[in-house]
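Just one protein chain is left out here, and the rest sit where they should.
Up next is chain A:
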Amino acid sequence: MRWFKAFYNGSLWAMAIALTCFHNTWIQMRINTGYIFYGSWLVLTILCYIATKKRETGILFSITSMILCIAYSYALYGWKRLQIVPASLLREGIHQPTIKFAIINKVIIAFMIIGIIIIILENIREKRDHKGRTL
């Protein structure tokens, strides 16, 4: 489960980094910001996994991470641009410019919701197992 938490939180932070880069027109015009997202995602997943080796993070960490990343992205772009920019950089990174924004947005939302549900359910299961062992 530690891998999944690292994978999930890494994706949120990587998106925040990519959106920050995309917000700078100079960078946006010269660099494929999709590469920044996918590259950061890979690096942050590994770093987060290593960093939580000794002490695993709880549900609160992932929920806070999600809320902060959404709030930051909203502050940076506003609602209308948020419906376009994350989807745009995701498809740019995989060189699939014909995928519709609406489809990518649905995948992003599904990933965020299902991801956090998996983390919450897994956490509840772990707590139950822990209780069972201590009784």
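Basically, a contact is a pair of C-beta atoms (placed from the backbone, for glycine too) under 8 Å apart; a residue touches a chain by one contact, two chains touch by 3 or more; residues count from 1.
Keep this in mind: contacts and distances are computed from a predicted model.
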{"item": "Protein name, per the UniProt record, of whichever chain is missing from view (\"Lipid II isoglutaminyl synthase (glutamine-hydrolyzing) subunit MurT\", \"Electron transfer flavoprotein subunit beta\", \"Lipoprotein\" or \"Carbon-monoxide dehydrogenase small subunit\")", "value": "\"Lipoprotein\""}
{"item": "Residues of chain A in contact with the chain not shown", "value": "1, 3-4, 7, 22, 25-26, 28-29, 32, 34-35, 38-39, 41-42, 45, 80-81, 84-85, 88, 92-95, 97-98, 100-101, 118, 122"}
